[in-house]
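First, the structure itself, so that you have it in front of you.
The complex appears here without one of its protein chains, the remainder shown in place.
Chain naming follows the written order as A and B, and within any one chain the residues start at number 1.
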Amino acid sequence: MSLTAWKGLALYLGAFLPLVYIAYFIVPKRWRWIVLLGASYAFFWNSSKILVVYLIAATLVTWGSGLLIERAKNSIQKPEGRKETRDERKQRRAITQKRMRLVCTIGTLILLGILVVLKYGSFIQGVFIELFKADAKLPLAKIALPLGISFYTMSAVGYVIDVYRGKYAACHNLGTIALFLSFFPTLTEGPIGRFDELAPQLRAGEIARGERLVYGLQLIVWGMIKKIVIADRIAPLVGMIFTDHTKYEGVMVIIAAALYTLQLYADFSGVVDIARGSSELCGITLAQNFRQPFFSKSVNEFWRRWHMTLGGWLRDYVFYPVSLSGATRSLSTWARKHLKGNAVRIVPTILALLAVWSATGIWHGADWKYLAYGLYYFALVMVGMLLEPLFVAFFERTGIKRDGLLNSGIAMVRTIALVIIGMMLFRADTLADFVQMFKSIFAGPGTEPLVNNLWLSFRVSDADLNIALIGGALMLAVDIAHEFDIALRPLLLRHGTALRWAVGIALVAFMLTFGAYGPGYDAIPSIYANF
Amino acid sequence: MDEIKEQVHDMLQEILPDVDIDNTDDLVGSGAIDSMTSIMLVSAIEDEFEVRVSPLEMTPDNFASVDSIAALIECLLDE
Partner (left out) sequence: MIEEKKNRDMATDAQNADGQQPSAKGGNSNAPSLLHGIVRSLGFMAVLYAVLLVLSAVVTPRNPVVTLGLHFPSQFDYTQLDRNSLDLIFVGDSSAQSSFAPEIIEERTGVHSYNSARPLQKLAESVEIADDTFNYHHTKIVVAETNNFFHRTGIRMVMQDIGRRVCPLLRYHNNWKLIAGGHMNDNPIGLAPHMGYKKKNHVVPYKGGDYMKDKGNKISLTPIAEYYLNDLKKSCEEHGAILVLVSAPNAREFSFARHVELARWAKKNGVKYYDMNMPSSKVGIDWSVDSRDGGTHLNFAGATKASNWLADRLYADFGIGNQPTKEK
């Protein structure tokens, strides 16, 4: 597992990234992708050492599956000398499809299997032992995870399925596949890449000069600010309350959950911005992972704006296949025969939604609370769908506009509240802890620790909190601008070099001065890096 | 083709009663059709036209407008 701690970041930004950029500069365009490949494996090795065998295994399986699917597709010859009849074509297609599907299934199962065994092995074992009351000694103790396995496995499976579906041809070049899976900016926290979007850029060998270089650096600085000024600063405070959660109630619990939500957003989007900036330096644009998620008016919308590449992946490779599967179709037919009204539309979607949300939950970790996290959103979505006719009727009767300002505002606040509760579950040590914390919200006002800022300690003083909140306000301002499609950087450029330089210098100075680094700050591991 | 378009139009209107189907340029981009409603639409399409839609066809381009949906159906009917 990797720690994107300050020290790691310093080495990454101060030595690793400049070296990669310089190498990129020196090396001719055609070979630049090899620089990236080497750098990516070096980056991986630095973190996970011998576990690189898993990455290599996944790479070989992915590459091989693609090739075998292609081979299966062409495995039956068309008749020579004459045109194939419709029936013959149908027959041929059926057989080759079967073969292709076989390869796709096996490849996918191997890739997912590695992930499941490594990540969930000890958890599943624990469950079995619980169930059968065995007291076998666990041979499968907690194994270290290879860096980025949750991310690159998704990318790999996506590739295999895409090739099976005929979205694009299989890639014959092992190096390209290797680079696609190991590309260093995406190893720690994604975003999950799609082969047809990412691979051509990886091979193109474009280098960032001028504006693009500045853009990349700006992204990196902004990401750094989010991570080390905001996220790392709030972390000890959040940790303190969540660890001693039985000591707090009421308002304090809500504050803790809200602060954690800010911390997670700053941390995750910060690291992703550093990844995006790093990629831009190498002339590569990564997929967007956040789109001002806290402006969502529904939980559904939230997951289309938060961790977008995961949501997109689950939609394309879980939701649609399950929705269009035989099981769902049967359910659909049954529902149409036996149910009335809204239920006819909702019931068929249950399977697919259950699959997607369970996957969302447990992707984050091997623990009941993560499953609960996913099911929490599943429940919210189902409730939303069931209540939909009531909402529609309400808006019709009262004449309030659904997409008017008032309702939008209420919807956003409601969504944020629901998300914060979800985050409380996400952060709690166990499901039981979350239940205790949730109940304690109603146990009392819990405002005592707030009086005279008793709750703050030397480690996180009120000065710290103020800085974090200022940072949060800054993030909000930037998000607002983006939500209204105001492009900030051209705006800055229009007002002249002096202003632009001033802003850049201010940001770097802000980051270096208020960053939560140096002696006294334990290295804060990046939250999503443990996946 | 026009018959198909008409049927698609009616289906959409039923699934999305609040949306002005004719005056929306991009049904997916505007958020009118999302992953959930697209499944409902696909269900209706499959019943009505007796075709099978595969995950590969679940793209924003295919569902962006009445025309594109109709074109997709035409394509599926030809196979």
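Observations, loosely collected:
To be clear about the criterion, contacts are C-beta pairs under 8 Å (C-beta built on N, C-alpha and C of every residue); 3 or more make two chains touch, one makes a residue touch a chain.
None of the values given here were measured: they were computed from a predicted structure.
When the full complex is examined, the chain removed from view is found to touch A.
Shown as candidates are A:N74, A:T398 or A:T513; the residue that touches the absent chain is A:T513. If you put the hidden chain back, the residue from A:W45, A:Y215 or A:W368 that touches it is A:Y215. Here the missing chain is touched by one residue of A:S75, A:Q91, A:Q288 or A:S461, and it is A:S461. Along subunit A, the points of touch with the absent chain fall at residues 7, 10-11, 14-15, 196-197, 200-201, 203-204, 206-207, 209-212, 215, 283, 285, 461, 463-464, 487, 489-490, 493-494, 501, 504-505, 508-509, 512-515, 518-520.
Assume only the chains that are shown with their structure count from here on.
A straight line joining the Cα centres of subunit A and subunit B is 29 Å long.
Across the interface of their complex, subunit A is touched by residues 18, 34-36, 39-40, 42-43, 46, 52-56, 58 of subunit B. Contacts from subunit A toward subunit B in the complex involve residues 165-167, 300, 304, 315-317, 319-321, 323-324, 329, 332, 345, 348-349, 352, 385, 392, 402.
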